[in-house]
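Please see the structure below; I have some questions.
Excluded from the complex is one protein chain; the other protein chains are retained at their positions.
Chain IDs A and B follow the sequence of writing; residue 1 opens each chain.
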Amino acid sequence: MSAIRSTSSAPTLPFSRALAPARAVESGWHRTVRRFRRNPLSVLGMGIIAMFVLTALLAPFIAHPVERNPYMMPHSGYAPDPQPPRPGHPFGTTEEQFDLFYGIVWGARTAFIVALSVIASAVAIALVLGSVSGFYGGRVDEIVMRIVDIVLAFPGLILAVVIVAVLGPSVRNLIIAIAAVEWPTYTRLLRGEFLRVRDMEYVQAARALGASDLLIIVRHVIPNTIYSVLILASLNMGSIVITFAALSFLGLGVPPGYSDWGQLISLSRNWITGTAGDPFTFWYTLIIPGTAIFLFVLGWNLLGDAFRDVFDPRLQGSR
Amino acid sequence: MKQRVLAGLLLVLLVTLGPGTGARGAVEPVKNPDTFVTLRFGDPESLDPAYAYDTASQEVIWPAVYETLIAYSGSMTSRYVPELASQVPSLANGLISKDGLTYTFPIRSGVKFHDGSTMTPEDVRYSMLRFMLQDRDGGPSWLLLTPLLGKDSTRDSKGKFQVTYQDAAKAVTVDGNNVVFHLNHPYGAFLSIMAAWSLVMPKAWAAAHGDWDGSAGTWQKYNNPKLQDRYAFDHMNGTGPFKLQQWDRQAKQVILVRNDAYWRSPAKLARVVIRTVPEFATRRLQLQRGDADFIEVNRTEQSQVQGMAGVEIRDDLPTLVLQALHFNFKIDATGNPDVGSGKLDGNGIPPDFFSDLHVRKGFAYAFDYATFIRDGYRGKAVQPNGPIIQGLLGYDPTLPKYTFDRAKATTEFKEAWGGKLWDTGFKFTLTYNTGNTVRQVGAQIMKDSIEALNPKFKVDIRNLQWSSFLQATNQHKGTLYALGWAVDYPDPDDFAQPFLASTGDYPKRNSFKDPNADRLVQEGAVTADPAKRAAIYRQLTKIAYDQVPSLYVAQPSAFVVMRSWVRGWYYNAVLSPGSLDYYALYKQ
Partner (left out) sequence: MTTFIARRLALLPFVAVGVTVLIFSLLQFLTPAMRASLYIHDPKQLNALPDIIRKYDLDRPVYIQYWGWLRQVLHGDLGWSETAREPVADAIRGYFPATLELGMYSFACILALGIWLGTAAAVNKDRALDHLSRFTSISGASLPTFVWALLLLMVFYGHFGWFPPGRLSLDADLYVRGGQFHAYTGLMTIDALLNGQWWIFWDAVRHLVLPVATLTYYLTAVLVRITRSSMLETLRTDYVRTAEAKGLSHHVVIDKHARRNAMIPVITLGSLLFVGLLSGVVITETVFNLPGIGRWGVGASQQLDIPAVTGFALVFAGLLVLANLCADVLYAVVDPRIRLR
């Protein structure tokens, strides 16, 4: 679970602020890109994510669907023991002979769909609640923040487990469950950003000119708050996939045979100790999905850190 | 600074490892020679013999702590030895009356309970009455209630009492040093029920701790308790070779200690520790290091323990367990995601889809039994020909059973629903209960087999968690679902009734009714002559074959995994592999 919240109480001295340049968005894209490219880790992150995006987009061509539901992995037979990589199954097969290659390729799709759906839902809720709360303040703000407090006071994994246990394990319900845990963090963040932007001069000017609140929110506020959301979201992409895997481990994952890295890696727990003579007999059940998850989370973490380094004004300093 | 930290770390490491480093020799000396450690997957629900109906509880209760009047003779499930009774009743010694309605058990004297009190026939009677009259929902009381009182519950379907104390009191009486059972109807399997379920606890102890005192007027207050209502839930006082030292429900660990005042010679083990470790990898590693002597392993995990040094595996143990796929003859289609359109239009199935015999036979011929057994059970199972499985009286391997035959399947489907089905096709969802790979494999095989016959046949499979499964079953929403049956007592009636009688578990749920089957089940239960019974159950097997209310897909063999220093283990199909007879075990 991402435990990151934006802290609005870090101490800053007035003079260092004055020396900081204006917000990144107002200083031009080329400066951003240049800063981005300077950091080898960010380039690495970008590269990794690009590779996964390509895999996800081209999945039907890389691994041809066999079942009616293309997300179901094909299986050749039903034998219980995983089989190592061999011709026809470049990554080997996991228990019940589900093809790991297919699972990894289509699992990239699943990872993106799940993570993006969760984030999209959380951001959508946060936009509505955060804008209302931050922009209008007062009573509404109090109520919304108390609701956020309550949901945040709930242990995250328990909430997700309860939701899935109640609704039943399916991809859709898992997305709902994880979104239900993530939305308060985004709401807090966006509310803070809305509060900050509300008091800016050009927004007040727009209001004075009589522009409708909705127009102000859409045209002025949202573009200015997008960066913090971007940072949070990119770090969240990875942790959502990990949470998905954790839920699979607890038996509340996707249906058996569904192409999902989380399920593939949680299947490995039965084989990780290998056979009596050779603990590495079933190495591929762990290494293959593990590498996929590892690279995915690593990529998004590096990207998120890079975004933060580039976009966070507090780190720009007076240099 | 950094070097100091590193040095400190090394020091800590050395000190920590010093006392604990295990020997890594090829053949290790016996670890903890007088303590036996068993690692299980599930944990006990209750230690009350009248409440518990799950294997994890049974392992602690019987035969380690509580004992029965008669016991199975070693591995035999049809021969008995006296235990708390001093003789096994039979027609020969006259302790079973000629009409089969009266069983007399002379009670052994000089047996002491764990609290030091002496066992009397009154304690035996009390235990039997308590077992019957406590009758908690979903409990084992029906096992004695049915043969003795002719009813399977003390309460009717609305929750009102339908038995009286007098009924029960008449059924179990004390006559001098004997306890006499008066059956409601002759029941050939009565002794096998006694061997597993006639567990004895002291009346005074129970009454002193807030349980029923055995009197006529108060039993209703103690009927149908909740889990925590009885002292016996987590306290044990029996006659067995081991006493309960502690049940730590948080650590999920039961510790038993040797009963030195046991009426036979004391056990060889001083202590038994039964611990719940849900994670297989952890169980297996502990077995490997010798920190555990016996662990629970699934068939699918077998390849990981095969060939482990210092570990012995015993395979091909015949069990009395039956796996089946059940047809629901009358599906509730309202709000049911599994029936598709609910009509015979190629996109669904009508609620009475499986009531057509040709449909059922088509499925029966389409399922690849051999592959299922080979891949789901690693070949260690037999395909039954009906609910009367191998090891039960009346089992006949010569009777016909369905085989994987696509041609015959096609023929049956072509005749189904007046010939329309083949051209129209169908679509439905097969459900199975999560957490069991075998059921998943079975569902997968069924799907693949059917879809291979005709592209218009579409079967989806869906895994349900237990709560949803209950929900669906309660509302008759299942279509074709997988559920098994494990033995309560080794008698064909224990299997025939739930599978074929219209009042049985599965037919009731699936709206299957065959008056012939009902008549035969009834006859088989009351007949005493084994030869006649065998004939009746052969007929029932034929009905199961002709009517196909369910597909009987596998009777699995079991295997057990233990350290090679474990001695004295023997196999009994009713006891093992769920329980161990700790009295017989020792380590060397």
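What we mean here is this: a residue touches a chain if its C-beta (ideal position, glycine included) is under 8 Å from a C-beta of that chain, and two chains touch if they have at least 3 such contacts.
As the structure is a computational prediction, the values presented were derived from the model and not from experiment.
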Displayed chains contacted by the hidden chain, counting the whole assembly: A, B
Contact partner of the left-out chain, one of A:S133, A:S239 or A:T281: A:S239
Touch criterion as defined above, residue of A:I158, A:M200 or A:L215 at the omitted chain: A:I158
Which residue of B:D115, B:E279 or B:E312 touches the chain not shown here: B:E279
Per the touch definition above, residue among B:G74, B:G159, B:P337 or B:P530 touching the missing chain: B:G159
Hidden partner chain, residues of subunit B it touches: 15-17, 19-22, 24, 32, 35, 37, 45-46, 53-54, 137-138, 155, 157, 159, 224, 226-228, 234, 245-246, 248-252, 255, 271, 273, 275, 277-279, 281-282, 285-286, 288-289, 291, 466-471, 473-475, 483-485, 505, 508-509
Touching residues on subunit A - with respect to the absent chain: 1, 3-5, 7, 9-13, 15-16, 38-41, 146-147, 149-158, 161-163, 165-167, 238-239, 242, 245-246, 249-252, 262, 265-266, 268-269, 272-273, 279, 286, 290, 293-294, 297-298, 301-302, 305, 308, 312, 314-315, 317-319
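The criterion applied here is as follows: only the chains that are shown with their structure count from here on.
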Centroid distance [mean C-alpha coordinates] between subunit B and subunit A, Å: 45
Subunit B - residues contacting subunit A, complex: 279-281, 284-285, 288, 299-301, 303-309, 311, 371-372, 374-376, 378, 434-435, 437, 440-441, 444-445, 458, 460, 462-465, 467-468
Contacting residues of subunit A [partner subunit B, same complex]: 68, 75, 77-81, 95-96, 165, 168-169, 251-252, 255-257, 269-277
